[in-house]
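Note that this is a trimmed complex: some chains were dropped, and none of the rest were shifted.
As written, the chains take the letters A, B and C, and residue 1 is the first residue of each chain.
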């Protein structure tokens, strides 16, 4: 395992997936017939050939040490012929062919701290981002919020007791490196103060035209300070999106007291029943309160519970709210509706209610 | 490396509770890596300060590539010298995120040698993310990776690592070979993946059916969503079994929830007006043994989704309502080529293709890339009379 | 802030080695920066790229888009990488003394 100098290869691409497929998949590739969820976290796929593949899905924190990866490798060797995969939501799946291995595997995973679940009408892993662990732009931490929320919602991961799938996403800034814009519930970190410009540094570090063009609301204009070209920010026009910060290192945004999280609801991406939908604002702001973000956890939990209690089977969050109407959602969830909820960006007018279709007895 | 251990009372709180703990992972890594230990320390600092301590993005990389590494420096290097440089390396995952235990271990070996031992499995775009290393380690990491058969993913204004659902590997609903296509495109566009030359990033995601288990419609500049053109396949016996089995109330759970109201159930017979079916998957999802996508399969090609910056978030929009997808995928590559050419030539700096199309107008875009407009591309024709007629003077 | 030596000049550079005092850039500085990017000596072709980048930047205040760089200098993208192994952004722009390209990461 010594580092030897090797001939430089480039553009070889990733390994071909076939190398990593278990024999049962190679054999039945494209010839699966149907599936069922045997129990929470365990899928059974039946091939036309009659072969059965059991996928055992375990939670991961996504941020994994190599020690854990080696553990998963060992478990795969022991229970699934050395075969495993990750899902699009950062769970790990052990691809088991020997039905008898399922329960021991589940037990072992549980002991190791990687519980099994997340299938069917449950809450699966939260898609999330870097937060304070790695990103310069973060208005909140990602991993900490996710951990805190999932600890609280954990029963819904292990049980399939919701009306439908409930997908949660977290992003630590408006760049939204996750499906925050289209999730049943989203938590979005955001800033709430205009950026500060370091006029001494800016001329050395930034392309001024790029910085000016970066502002969605046109709040930035060129300015001369001490004889040098820099930019100024018209604070009233700034909605703290951080895009100028992204393109210009001489601009800073983080503000311990004013940064925090917002909560969004009712997005989805599947085409099942309703077309894909964006998430909509539920709670404009909750404070950053590490390490456990109690306000955020409580808010998410409340929404999950109101949904679980009121939605009909197969109704995703957004479909449920569409049926009962937003006024009732706000009342049921006991969330105040404010002027912040009313869109005022480019297409805002498209979302004003332009009819007399109103439910006048919201308590019914 | 015990000398590197710092007190992390806030983070310690996050070791408790049933959900797997990232703090535990970080501590595990910190046992072996000074970098990981400082990463833990600086994170605890952030938990106290309520702000991040990473400076504005750096620009580092490996020779001959323009992307694949995210440079990162902290703003208190005196306190946390081992994360003074803390770059991430994006490694292109195998299609469908399938691994063998050996492959995983090989990656661990490389990363333990040259980095913090912390990873993301996986990043939001789909890459294996190696979290935290120093500039001098980049070239060694790269050469060992390629030796092991892996390569870097994308970053910057390039094509990003395409990703896909597991599709035909395991799912009976896959309407084309998502993994085959993803691998093919990834290999075909190695240059575009490694050497940024676009106006901005370009992401590709391939879902085998309209359930869209990779969220392609929301998170990819090119969203490939499997679908079918003919009738839904129905197994009458299985329908009957569903009805009697008691698990499914066909009238309420299926027919009443069909978005196009194109199903009928009289208690005995289920009938589908396939001409009006919008291929939403719901009925199939609920009765996987009784119903299945048709046999004339392919995909809907959509373009342009993205996060909000700068014009607001977008979902991808239909570009080709139905396309057969079989290797070597020439039609699709031709389309991609035409779109890249136009966007590359006329896109503005940091303008995603979805924003570009809105700026120039879908009609003009189609004309330029040589696609016929069809009404499937819009939810409704225009309502405003502001039409640019092409009238000769 | 780090320092960078070009002959007898000492320049401030950021962590990535981009100079922070654009006015101090000159051909010697360029050559010194180049050697840090794996370019031993600046040939005519290197200068074609470097001069193009500088001119463009001084005129428009931004670095050109890569497609434009290729078109206007006549070099294909792989040729640029041959000239500057660390690429047009990290390599060529740095040598040309431009501010660090951002955003496209």
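We take it that contacts are C-beta pairs under 8 Å (C-beta built on N, C-alpha and C of every residue); 3 or more make two chains touch, one makes a residue touch a chain.
Not measured: the values here are computed from a predicted model.
Whole-complex stoichiometry, in terms of the displayed chain labels, is A x2, B x2, C x2.
One rule holds for everything that comes next: only the chains that are shown with their structure count from here on.
The distance from the centre of chain B to the centre of chain C, each centre being the mean of the chain's C-alpha atoms, comes to 33 Å. In terms of their C-alpha centroids, the spacing between chain A and chain C amounts to 38 Å. Residue positions 55-57, 63-65, 70, 191, 349-350 of chain B each touch two or more of the other chains. For chain A, residues touching at least two other chains, in rising order: 210, 214, 246-247, 249. On the chain B side of its complex with chain A, the touching residues are 10-11, 13-14, 16-26, 28-29, 36, 39, 43, 46-47, 49-57, 63-65, 70, 72, 86, 88, 92-105, 107-109, 111-113, 117-122, 124, 126, 131-132, 140, 143-144, 146-147, 149-151, 161, 163, 165-166, 168-172, 174, 177, 179, 183, 186-187, 190-191, 194, 210-219, 225, 253, 257-259, 278-282, 285-286, 288-289, 292, 307-313, 315, 348-350. Within the complex, the chain C residues that touch chain A are 14, 20-22, 60-63, 99-103. Within the complex formed with chain B, the chain A residues making contact are 1, 3, 5-6, 8-17, 19-21, 25, 29-30, 32-36, 45, 53, 55, 59-70, 72-74, 76-77, 82-88, 90, 92, 113-115, 127, 129, 131-138, 141, 143-144, 147-148, 150-151, 154, 157, 174-182, 210, 213-214, 216, 241, 243, 245-247, 249, 254-257, 259, 269-276, 278, 288, 290-292, 313-314, 345-347.
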